[in-house]
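Excluded from the complex is one protein chain; the other protein chains are retained at their positions.
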Amino acid sequence: MKNSPSLDDQLEMYRKMVLVRQLEESLGELHKQGKTRGPIHRCDGQEAVGVGATAMLSSDDYVTSTHRGHAHYVGKGLDIHKIVAEILGRETGYCKGRAGHMIVASAEHGLLGGNAIVGACIPAAVGMAQSLKLLKSDRVAMCVFGDGSAQTGICHESMNIAALWKLPVIFVLEHNEYGLTVHSDEQSAIKDLYKRAEAYGMPGKKVDGNDMLAVYESVATSVDRARRGEGPSLIEAKTYRRAGFSTSDMGGYQSEEKIALWEKKDPITIAVKKLKKLVEPTTLRDIEELAIQHVKDAVDQALADPYPTFEPHAASNPYRGVVL
Amino acid sequence: MKNSPSLDDQLEMYRKMVLVRQLEESLGELHKQGKTRGPIHRCDGQEAVGVGATAMLSSDDYVTSTHRGHAHYVGKGLDIHKIVAEILGRETGYCKGRAGHMIVASAEHGLLGGNAIVGACIPAAVGMAQSLKLLKSDRVAMCVFGDGSAQTGICHESMNIAALWKLPVIFVLEHNEYGLTVHSDEQSAIKDLYKRAEAYGMPGKKVDGNDMLAVYESVATSVDRARRGEGPSLIEAKTYRRAGFSTSDMGGYQSEEKIALWEKKDPITIAVKKLKKLVEPTTLRDIEELAIQHVKDAVDQALADPYPTFEPHAASNPYRGVVL
Amino acid sequence: MTMQRYAEALNSALREEMARDDTVWLFGEDVSTYGGVFKVSKGLRDEFGPERVLDTPISEQTLTAMAVTAAMTGTRPVLEIMYADFMPLTLDALVNQASIYEYIWADQVQMPFVLRTQGGGGAGAGAQHSKSLDVLVAHVPGIKVVAPATPADAKGLLKAAIRDPHPVVFLEHKLLYNSRDEVPDGDHLCEIGKARTAREGSDVSIFATSKMVHDALKAATELEADGISAEVIDLRTLRPLDNTAIVQSVKKTNHAVVVNEGWRFCGFGAELSATIMEQAFDDLDAPVERLGTFDMPIPYSEPLETSVLPDAEKIAAAARRALR
Partner (left out) sequence: MTMQRYAEALNSALREEMARDDTVWLFGEDVSTYGGVFKVSKGLRDEFGPERVLDTPISEQTLTAMAVTAAMTGTRPVLEIMYADFMPLTLDALVNQASIYEYIWADQVQMPFVLRTQGGGGAGAGAQHSKSLDVLVAHVPGIKVVAPATPADAKGLLKAAIRDPHPVVFLEHKLLYNSRDEVPDGDHLCEIGKARTAREGSDVSIFATSKMVHDALKAATELEADGISAEVIDLRTLRPLDNTAIVQSVKKTNHAVVVNEGWRFCGFGAELSATIMEQAFDDLDAPVERLGTFDMPIPYSEPLETSVLPDAEKIAAAARRALR
């Protein structure tokens, strides 16, 4: 079926979800051991959005992301070791340790990049899409952003401009019910944010964000549309943030029942159930084991990597002619 | 009928529309004579929106306005002489000549105030409404803003918050088809902006902006709703900007036919046609003549008024301890 | 006197002022249910109710604009902006709205609101969550800017800020929230606009704000070992600046170091340096030494971040240069 991933693609998506899950758990562990600096924004339980939404893109399509971007990074093909090294502030990270856990970028993968200003990744994708349109390219730009970000002014301005200029943008709204500690019901009077697409004259749709295939199919249709020059779409992927806002979140405001409910709808569990109908269990187990080992090795390597040393940076106008 | 103005109210609205029309023409004249400073944003042909939308308010309800606020000022009961004096930079103006043509305010009338930052009057009204809610008052806050302003980020943020918190705000969108020189079709892919109300979970409606009664009735219903604590509404009043963006507009981008078409739909003509069924023609003529004379006198007086002299202003932190 | 953490002192200030004046209310992201990500508003929702302590959508621009107009219409809002890095989003409301109205509207309104935020580096929060940006608001007339360094001042200044009839931007520091010190009991208020001598000395004056006061004190201890007597002046208020205290100290020491955690170029240190030179030129035996964060983005990785931020060591070196 058009816009359905092949079996190989599905297995690769499954592999990436396992990588992300393992990455999140390892980072949580490292945080507990005091080996990370600053908070880590885990996306356990939301892997299907980032992985499913990026699987049909090629490396020269652009993706812009948020503070919670690990699944988007891995979905877009970034190397786990270089991600972890960046998060740990090492010279070997994607940005030589300068960016850190929230702003990782890899130009060669078109991932530009994580963004810790809520909402900022939305106009970022629109600007890229405008460049692509001018260059008469059929590439696309995607932003993946949260339900909290959807309330920012730039979200409105961006959707309005993208729809008006029919830019090749895909707006992927990762609705995990929380903006930091505040439930989405206290951030907007409406529950289904995809309905806002109509206010800009673009298609909007809702999808089960814990089902990687559903995400893939929905997004792929919008990507095709964008490549054909027919303009942007808004896809709202419904999921849930199980892990707390970040590793510095003291919790207490999310209900245990709700978390348990969503654990039952775990995206990896759902994927496994479907894939088991198509491949031998050992295939999945092998993928899983390799992925887990891959993350373990990456983390070990990153922990052994050197820290960068400071050098002034000409383009950023460091101190000049001044004794330091 | 509930929310229909009495005959006296209608005559008063008619009088105010004539005042505004005469004001706009006088200001245009003064500009030609080189007696104004900076551009003047005329609202000829849009009088029914500002006057109709404010006629049911009392002086302790708040109104926030734009760079094109003359009808809102007059609708809210401001004195013509003090408006003109402000526009001419005189000591006798509402703000002692400090504010000028775009930022006129009168606290005693609840008009706070004109605002030359596009869109800024929208959150301004929301902030006031939040104060009113905290004070457990049944007063309301209204913002009147343009179709251009509706594309700003703060418009989105403001509507979202107002609807979420059920604030007593009335959003009056004065759609005159232009944002400066750019037609609304090139500012948004959708024509009817009132439809965006749904994206925030509040009522939205469209009204003929050149029919003062229609504006009054539609807005009055929303004002009642807000007073009852049921939250905000968005009313889109469709009108047309006949006079160019401002007196410094060199024109050339609005079609003559369109202007002619809208001249036929002149709000004063429409009001007169309806009022003629209710009162003697002489009543209307008397009102008109008095209003015209009123503006003439106000302008003459303002032209004779003194300019202010400069004094530092403590609250604004002027130069201190520095030789000027 | 009671020992309190800086965050607790702020919390007491909010509690006391909310109890004293029921027009005081708090709003901001995560301030209500969670009590603020730095716990400054902890417990206040329970005590004063959700009407007076509001979690908000992520809409800094509108929230700030709302504070301005809520303040001019009868209530006293205290807005929390989670990171000083987001102050650009608040700046239109400060520069084009709050700054102008008292003067431009000829004192028809006053705006008693407080915008609390926290800035500064050293926590591994990366380039988008570590900046100071204090000069961006200090440049704006009509806005007072305070930056307490101690729990006692945090409490006294916040209480004074809430009672001030004019807008106050209140700058906290993420690395100070856990610092503990004595706080006077009772209704402790500090006058806005008055510096504090944190340490007396006779050879060189070090002028600092916020966390830099502590680094300056460490530097002074270090210098003492070399027989250099450094005076440390905690400016406490950036605007209006306490020129009298500055000149007095320089007259005594004839040497000055200014240290501010913002970027150096066009930073707050430039104003300090220029002011000292203008007002105490003949008393200066050497050029004023100026320190700030290096003029480049603040990197994440610890060795890099440490390199670009001012600290005790750099301050001591600057003092030695001044005395050379």
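All chains are identified by letter, namely A, B and C, in their written order; residue positions are counted from 1 within each chain.
As a working rule, contacts are C-beta pairs under 8 Å (C-beta built on N, C-alpha and C of every residue); 3 or more make two chains touch, one makes a residue touch a chain.
What you are looking at is a predicted structure, and each value in this text was computed from that prediction instead of being measured.
Every visible chain touched by the undisplayed chain in the complete complex is listed here: A, B, C.
The hidden chain makes contact, of the residues A:L132, A:I190 or A:M212, with A:L132. Within the full complex, the residue among B:P5, B:G69 or B:G89 touching the omitted chain is B:G89.
Which of A:Q22, A:T36, A:S106 or A:S188 touches the hidden chain is settled by the complete complex: it is A:S106. Although one chain is not drawn, the whole complex shows that of A:V74, A:I117 or A:I235 it is A:I117 that touches it.
Contact residues of subunit B toward the unshown chain are 37-38, 89-90, 96-103, 115-119, 148-149, 151-153, 179-182, 186-188, 253, 307-310, 312-313, 316-319, 322-324. One chain of the complex is left out; on subunit C, the residues touching it are 61, 85-86, 88-89, 91-92, 94-96, 99-100, 103-104, 126-128, 131, 133, 135-136, 138-142, 239, 241, 262-263, 265-271, 273-275, 277-278, 281, 286-288, 290, 295-297, 299-300. Within the complete assembly, residues 62, 64, 94-96, 98-99, 103, 105-107, 112-113, 115, 117, 120, 123-128, 130-135, 153-154, 157-158, 160-161, 164-165, 313, 315-318, 320-322 of subunit A touch the chain that is not shown.
As a working rule, only the chains that are shown with their structure count from here on.
Farthest from subunit A, judged by the mean position of CA atoms in each chain, is B. With centres taken as mean Cα positions, subunit C sits 40 Å from subunit B. As a whole-number value, the distance joining the C-alpha centres of subunit A and subunit C reads 35 Å. Chain centres here are Cα means. That of subunit A falls 45 Å from that of subunit B.
Of all residues in subunit B, those that touch two or more other chains are 153-154, 157, 160, 164.
In subunit C, the residues that reach two or more other chains under the touch definition are 56-57, 59, 61-62.
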